[in-house]
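Have a look at the structure that comes next, please.
Subset of chains shown; positions unchanged.
Should a chain be cited, it is by its letter among A and B, assigned in written order, with residues numbered from 1 in that chain.
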Amino acid sequence: MMVSSQTSPSPQPSPARGEGAKPFSIPVRIYYEDTDVGGVVYYANYLRYIERARTEWLRAAGFELDVIQSEIKAVFVVRRVEADYHSPALLGNLITVTAEPTEVGASRLIIRQRIRRDDELLFSAIVTLAFIASDLSGPIRMPAAMRSAMKSTISQALA
Amino acid sequence: MMVSSQTSPSPQPSPARGEGAKPFSIPVRIYYEDTDVGGVVYYANYLRYIERARTEWLRAAGFELDVIQSEIKAVFVVRRVEADYHSPALLGNLITVTAEPTEVGASRLIIRQRIRRDDELLFSAIVTLAFIASDLSGPIRMPAAMRSAMKSTISQALA
């Protein structure tokens, strides 16, 4: 039947400072904009969802990208993505997107990201980011408070 | 300071069957994917946000687009958009996107949509949609239950 059985989307991020091994995650609803004529989500769009999860993970840790750009004059840029497409997301799906740091360097981050629909793994990726000056002149060190907030989520994620 | 003052996003749609004149709305967070080198949201992306609001309005009324496509073999297509860009949305903003039907015909819908950041109007549009066969062969009548659910949100929106 056409009547919705799924509840409305409530993209409430899971806690960043989790109890136990639960990684940070956000829900993402799949809309027409996300799909292609093949009937599934267009492959580049999964990179949009994992970036949203990284942004919310950072926000949950107390840091916002627009403030980082205006106050520290720095941006995160992606250096490498290894992505595996296991099964496609479809129109109307409510998927869960995780962000789990695996390495926090002075100006480099490695984050493991997974996308699931219920218990099914749809997509996984390892993303390497650099923290660089906004004028693209080169890498700069992340503030100590930022690194330490990030590291606190690592140990929990891997605990 | 860099520490976030905004609370986490909780894109909980407002009730479709409102008490009073409150139109249906959803929150949308602005990410890097949404912006352009001009420093603001890219102009075509507002059309993505208003489509998300239309989809959630329909879902809140009990109808899901993927089910409509698979069971009724029909899709909504946009026939006309009149859009005014009042003020730009920026990276990190949490905006509110409304969907208020103003006309529900047999196979045609007109919806007024607005985007606000707090109380400031950023964008407004009037969107005309047609309900057509999935094979694009022509317009078909919306099911009576769908039209009546839609109409119930009109009278409330304009009451």
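Just so we're on the same page, a residue touches a chain if its C-beta (ideal position, glycine included) is under 8 Å from a C-beta of that chain, and two chains touch if they have at least 3 such contacts.
Here the structure is a predicted model, which is why all the values come from computation and not from measurement.
Count of copies in the whole complex in this file: 4, from one repeated sequence with 2 chains shown in place.
Throughout what follows, only the chains that are shown with their structure count from here on.
Separation between the centroids of chain A and chain B, computed from CA atoms only, is 25 Å.
Chain contact summary for the complex, chain B toward chain A: residues 1-4, 6, 8-13, 29, 31-33, 48, 51-52, 55-56, 59-60, 62-69, 71-72, 90-92, 143, 146.
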